[in-house]
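With one protein chain held back, the other chains of the complex are shown just where they sit.
The letters A and B name the chains in turn, as written, and every chain counts its residues from 1.
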Amino acid sequence: MSLWEFANPARFMRISGAALPWVAGLAAVILPAGLAWGFFLTPDDYRQGSTVKIIFVHVPAAMMAINIYGMIVVASLIWLIRRHHVSALAARAAAPIGATMTVIALLTGALWGQPMWGTAWAWDPRLTSFFILFLFYVGYIALWAAIEDPDKAADLTSVLAMVGSVFAVLSRYAVNFWSQGLHQGATLSIDRDQNIDPVFWLPLLACIAGFFLLFLALLLVGTRTEIRARRARALQLAMAG
Amino acid sequence: MRPALALLLRDLRLALRAGGGAGLGLAFFLTCVLLMPLGIGPDLAMLSRIAPGLLWVAALLAALLSLDRLFQADLEDGTLEVLAVSALPLEAVAAVKALAHWLTTGLPLVLAAPVLGLTLGLPAQAQPWLVASLAAGTPALSFIGAVGAGLTVGVRRGGLLLSVMVLPLYLPSLIFGARTVALAAQELDPARAFLLLGAITVLSLGIGPFAAAAALRINLR
Partner (left out) sequence: MAGLRKRRRVRLIVAGLVLLAAAAALVGYAMRDGIEFFRSPSQVVEAPPPPGERFRLGGLVEEGSVVRGQGETVSFRITDGANSIAVTHVGVLPDLFAEGQGVIVTGHLRAGVFEATEVLAKHDEKYMPREVADALKEQGVYRGD
């Protein structure tokens, strides 16, 4: 079976309907477990004390915020090239989740920064980039909301996502040029030495998995809702005409 | 090239004669810059420090001002559909209209900037860089703006939506443009920021007409 068969809305509804309880159930187990592990069963950091525990929310939310934008760009490209409705609707459903993740990352970052840096907000490149990312999400969501014809809206938002991705990357580097950072470098990376003790790393991994499953479950629900809304709209038009 | 030139002259004439779009952008820019000292206070030392960012933000807002009418009037009276089936590809139409927008809103700002820089106490060595950065940076504002205008051309009262969508796309130009002037004002070397500003503009010239034409085609469907 090729991947593209998921793009058939009827088949997508069937498969996602069957998968949704499992994904949602898994998220409902792993996310609270990971958070509880991180909050109650890990020791304090050697310099940051118990403030360190905010990373169990902050890091997964920040990762999701960026990756969801990437997912929207890929889904838009698939829509523009192959005209699969599920792809366009998944991009639409993902945007509010991504915007929420961005806000969570910014808020938890502020909570961490208040005691550790001595300021809840600094115009640091990474913080500013996330603020900008949030603006990109808002523009994208606003364009979806402003256009009535669903296919036209899918096309136009896809163009915006393409152009936006170019300028989002440019902003990322421009912001680096603009101010020297306060934010620490990335802790998790594949190719460098491990910077984080396994005591923190394992629950963090569980939290990342939990956030991803949560996103997947919300995405499935959102996409299914969008498909149903389109069907309802088509029925309405058929009855009116 | 003759049809492109004809379209350019038509758009320029419309901007200059009907509704005064050209003069208004400049007037808005002047008012914006005047508002700042009134809000902040007449401390020239402080004003000269924030002048680069202030002038660039004002330029950004002035460029946004007339953007929502870039294609809308032509869509409403059917001109855009005629243009779409003419011998001129839609990409060229978008590029020419963006150019006309720059000539009527961007270029006046470039010419007015030295006077405003002077009133804000911008150091003399930064003055040429202010003019150069606006000359090299504002075309990007018109060409990126054309994409936003194309996307929102079918939306009634799309002006606010257009601003929300387009302003984040302006950020790289703003950063490098204001940085160029600020570095020059601090007697540091602004060449790198200026080159990057130019790179953003060249990139926008390359991408903008195509994305705008794609959006227009979708909206004409």
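As a working rule, a contact is a pair of C-beta atoms (placed from the backbone, for glycine too) under 8 Å apart; a residue touches a chain by one contact, two chains touch by 3 or more.
No experiment lies behind these values; they were computed from the predicted model shown.
Q: Consider the whole complex, including the chain that is not shown, and state which of A:25, A:70 or A:115 touches that chain.
A: A:115
Q: Using the definition of touch stated at the top, determine which of A:52, A:86, A:135 or A:163 touches the missing chain.
A: Considering the complete complex, A:52 is the one touching the chain left out.
Q: Kindly state which of the options B:75, B:131, B:205 or B:220 is in contact with the chain not pictured.
A: B:205
Q: For chain B, which residues touch the unseen chain?
A: So the residues of chain B touching the unseen chain are 85-89, 91-92, 95, 186-188, 191-192, 195-196, 198-200, 202-203, 205-207, 209-210.
FYI, only the chains that are shown with their structure count from here on.
Q: With chain centres defined as C-alpha means, what is the inter-centre distance between chain A and chain B in Å?
A: 32
Q: Taking the complex as given, what residues does chain B use to touch chain A?
A: 144, 147, 151-152, 154-155, 158, 161, 164-169, 171-172, 175-176, 179, 193, 196, 200, 203, 207, 211, 214-215, 218-219, 221
Q: With touch defined as at the start, can you tell me which chain A residues reach chain B in the complex?
A: Within the complex, chain A touches chain B at residues 132, 135-136, 138-140, 142-143, 146-147, 152, 155-156, 159-160, 162-164, 166-168, 170-171, 174-175, 177-178.
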